[in-house]
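Only one protein chain is missing; all other protein chains are in place.
The letters A, B and C name the chains in turn, as written, and every chain counts its residues from 1.
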Amino acid sequence: MRDSLADLRERTRAFAAARDWEQYHTPKNLAMALSVEVAELAEHFQWLPTGRAGELAGGQHEAIRHELADVLLYLVQIADKLDVDLHAAALEKIQLNAIKYPPPEP
Amino acid sequence: MRDSLADLRERTRAFAAARDWEQYHTPKNLAMALSVEVAELAEHFQWLPTGRAGELAGGQHEAIRHELADVLLYLVQIADKLDVDLHAAALEKIQLNAIKYPPPEP
Amino acid sequence: MRDSLADLRERTRAFAAARDWEQYHTPKNLAMALSVEVAELAEHFQWLPTGRAGELAGGQHEAIRHELADVLLYLVQIADKLDVDLHAAALEKIQLNAIKYPPPEP
Partner (left out) sequence: MRDSLADLRERTRAFAAARDWEQYHTPKNLAMALSVEVAELAEHFQWLPTGRAGELAGGQHEAIRHELADVLLYLVQIADKLDVDLHAAALEKIQLNAIKYPPPEP
């Protein structure tokens, strides 16, 4: 089975090509669209007292699920435009974070 | 080989657990952290004339790569806290988008 | 006539008090709400080729005007909660920016 991130890269490419949307999909525009989707996600949490999952209303879960999907789809497209391997970049960043924030001694 | 999104879910869980950071990682706080990382990404593009990849300075590519990684890592963590399968959610969203924006007739 | 920022501070205070909304209006929640409104503003510009005002559709101006108002109203409320005089802070920031970015020699 194809890797999930590679699969989404192929699917978003085909989706944009079929609609002739590549002309709008500069990295800048995609980054702006990403920030809009992230705000739509954040909106579900903005007035919660602490933000724990249990404070969400029942009906919000499905909406949040779709916002998370939108964020991922734009992220995959920006990475694709800039020839970034998201998984490799994330592994590298985890290593850098592990150096920056070493775990406490046991 | 493990799927990339599943792999990152495991790694971010272990990373947070080793540092006792789960107490800070409410979905709300992670959504806020996600929006901060997306802005750090957007900052690279804000003054570009059109935002095409060719307008970026050479040194920006590595920094952008790390910002994309940060966005993905927070996204994976929010999805994990809310028991959302990101790949399944993205596939579903692509199908909904295909209905909402049908491709033009050939 | 009252100063515009002072006027809005009084009006937002009265508005929140009449609805018993102060309990939700922590600086953190207001900052999150501010970021959501800014994204609603940004959404109008995300697919424009360069983003000059002339590229906007006619009907967008009124919607943008309301988004700008929303941004200002949340900004005024955060500043109020944190006892920040927005005008004085902005004057100070302009002075700091003038040192950081000196104008070119004539």
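Convention: a contact is a pair of C-beta atoms (placed from the backbone, for glycine too) under 8 Å apart; a residue touches a chain by one contact, two chains touch by 3 or more.
Just so we're clear, the structure is a prediction, and the values are computed from it rather than from any experiment.
For the chain that is not shown, the touched chains among those present are A, B, C, taking the whole complex.
Listed by residue number, the positions of subunit A touching the unshown chain are 28, 32, 35, 49-50. Taking the complete complex into account, residues 24, 29, 32-33, 35-36, 38-40, 42-43, 45-47 of subunit B touch the chain not shown. Along subunit C, the points of touch with the absent chain fall at residues 1, 3-8, 11-12, 15, 18-20, 26-29, 31-32, 34-35, 38-39, 41-42, 44-45, 48, 50-53, 56, 61, 64-66, 68-73, 75, 78-79, 81-82, 84, 86-87, 89-94, 96-98, 101, 103-104.
Methods note: only the chains that are shown with their structure count from here on.
With chains as nodes and touching pairs as edges, the resulting graph is complete, every pair of chains being joined. If each chain is reduced to the centroid of its CA atoms, subunit A and subunit B end up 3 Å from each other. Residues of subunit C in contact with at least two other chains: 32, 35.
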